[in-house]
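With one protein chain removed, the remaining protein chains of the complex are shown where they sit.
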Amino acid sequence: MITLEKKIKVLVAKVGLDGHDRGAKVVARFLRDAGFEVIYTGLHRTPEEVAMAAVQEDVDVVGISIHSGAHMTLVPKVMKYIKEFGGDLDEMVIVVGGIIPEEDIEKLKSLGVDEVFIPGTPMEKIIDFIRKKVPEKKKMGRSR
Amino acid sequence: MNVEEIVRGIEEGNRRALARAITYVENDYPEGKEIMKRIFHRTGKAHVIGVTGFPGVGKSTTVSKLIQKFREKGKKVGVVAVDPSSPFTGGALLGDRLRMDGLDVSKPLWLDPGVFFRSMSSRGRAGGLAAKTGDVVRLLDAFGFDLILVETVGAGQSEVDIVEVADTTIVILMPEMGDEIQINKAGILEIGDIYVVNKADLGGADKTVRWLKTMIMMDQESVEILSKTTHADEAAVQSGEIFERMKKSRDWIPPILVTVAERGVGIEELVKAIEDHFEYLKKSGKLMERRVRRLSRELFDLIMDEIKTILSKNKLVDFRGYVERVAKGEINPHSAAEDIVDKLLKVGCN
Partner (left out) sequence: MEDLEKIKKKREEWEKNCLKPYLENFGERQERFETLSGIEIKRVYDPTDIAHIDYLRDIGYPGEFPFTRGVYPTMYRGRLWTMRQFSGFGTAEDTNKRWKMLLKEGQTGLSTAFDFPTLMGIDSDDPLADGEVGKVGVAVDTLKDFEILFDGIPLDKVSTSFTINPPAAVILAMYVAIGDMQGVPRNQLRGTIQNDMLKEFHAQNTLVLPPEPSVKIIVDIFEWGIENVPKFNLISISGYHIREAGSTAVQELAFTIADGMAYVEAAIERGIDIDRLAPQLSFFFNAHNNFFEEIAKFRAARRMWAKIMRDEYGAKNPRSWWLKFHTQTAGCTLTAQQPLNNIVRTTIQAMAAVLGGTQSLHTNSFDEAWALPSEEAVRVALRTQQIIAYESGIPDTIDPLAGSYYVEWLTDKMEKLAWRYIEQIRKMGEGSMLRGVLKGIENGFFVKEISRAAAEYQRDVEEGRRIIVGVNKFTIEEDLKIPILRVDEDVQRKQIERLRKVKAERDNDAVKEALEWLRSAAENNENVMPPILEAVKAYATIGEIMGVLKEVYGTYKKPIII
């Protein structure tokens, strides 16, 4: 049943030189099947390109997929550019998926990443998180 | 961002404001209507180009190449790419943005300040899609883009509706598309101002071009012209002679271009055809004509929407009551409708 309610819009992004797209593509499909509107960036995008797309498409969620160990450099860059291009990180949900060691998960969260999904995370968990977090952040953003 | 900030942002060229405005409009937020009211006076300058065709013909690649070319000419380009939603889950995979890339890998179109790319899902609203897209186009127009490309998947009725939004409609096909009857049925052959046979390197392009010429000649205007010519024999039809003759007597015969978009072949000619068509529209007065026709449809639809809203909200007209009476057979639907309208007009819509 189609309702014209606002669909959650998710940008699935592959940033940097990492060419492993199996996860990103599978996640993109599953998110679509869960009723989200998904934009997949394709491979080898720079942090700026990802941020520009996030702002122009006015997405609710930016999901960065990264398996190359370069997450501590690239994720903060994406967030920096989102801010620079006018995006509101208080409203936009940022999640990261991939090979991320435990200490880095904490570091990323302290930088403002909303959640990190390691390999083996059930798709349901990702979908539920998004469904919950998006309205939560929007409300907080509005009340400011 | 509130409405004030957004409208000001649009006037000042703030892309974030534009993006948020589009979101409001796309999702029927009340702010959307407010914004549309305030920016309308800034619209009307852009050349709106619709690009449609079946999946796989190379629309996104063509759009990408057109963006490049227009940018080279210093034009600012806004793009709306409409992708179908799943009829079951309502979700959509909006995949056109990622095909957009410049020839110069060091200057990605994604970051070009003269380009704005927005993906939209069709959300199963066949008829209403045009209205929503039209508003998004207006926002891009108000923002100041010279050209606005609207890209849709031409496989159904909603895509044919895109014609309502565009000044110039480009239909893209490719060789060996197989089921020509299907293509015919889709109505896609009636809406093109420019036809493009892409992926011409696959072979069979000239066959498709010839077939297209024949099909175009079958439309109403052409049939009239054909019937006026004396020796409209098979051979003349085949050789395209009729086509050439038609060109001289009709104001705009859709050109049929052959491209290999991936390699940039034929894109120059396509740009020229687009510019020519816009010139033609302006000079012939058809631009105004089409826009008036479009606006009249739009205004009509908006009025209908308002009435629908009123009917559901207005307490003085008991819509439910009438429905029950019709169901009980106390009154027929036509009289009921007349009654209701009468009451509305007397009572006033506010």
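A few points about this structure:
Every chain is named by a letter (A and B) in the order it is written, and numbering of its residues begins at 1.
Please note the rule applied: a residue touches a chain if its C-beta (ideal position, glycine included) is under 8 Å from a C-beta of that chain, and two chains touch if they have at least 3 such contacts.
For clarity, every value in this text was computed on a predicted model and none was experimentally measured.
Across A:A28, A:M79 or A:V96, the single residue that touches the chain missing here is A:A28.
The residue from A:G16, A:G63 or A:G87 that touches the chain not shown here is A:G16. Set against the missing chain, the residues A:M52, A:L74 or A:V93 yield one that touches it, A:L74. Interface with the hidden chain, as seen from subunit A, comprises residues 16-22, 25-26, 28-30, 40, 42-43, 46, 68-70, 72-74, 77, 99, 101-103, 118-120, 122-124.
Quick note on the criterion: only the chains that are shown with their structure count from here on.
Taking each chain's centre as the average of its CA atoms, subunit A and subunit B sit 31 Å apart. Every residue of subunit B that touches subunit A in the complex is listed here, in rising order: 14-17, 19-20, 22-23, 27-29, 85-87, 89-95, 97-98, 108, 110-111, 116-119, 121, 123-125.
Only residues 1-7, 28-29, 31-42, 45-46, 48-49, 52-53, 55-58, 85-87 of subunit A touch subunit B when the two sit together in their complex.
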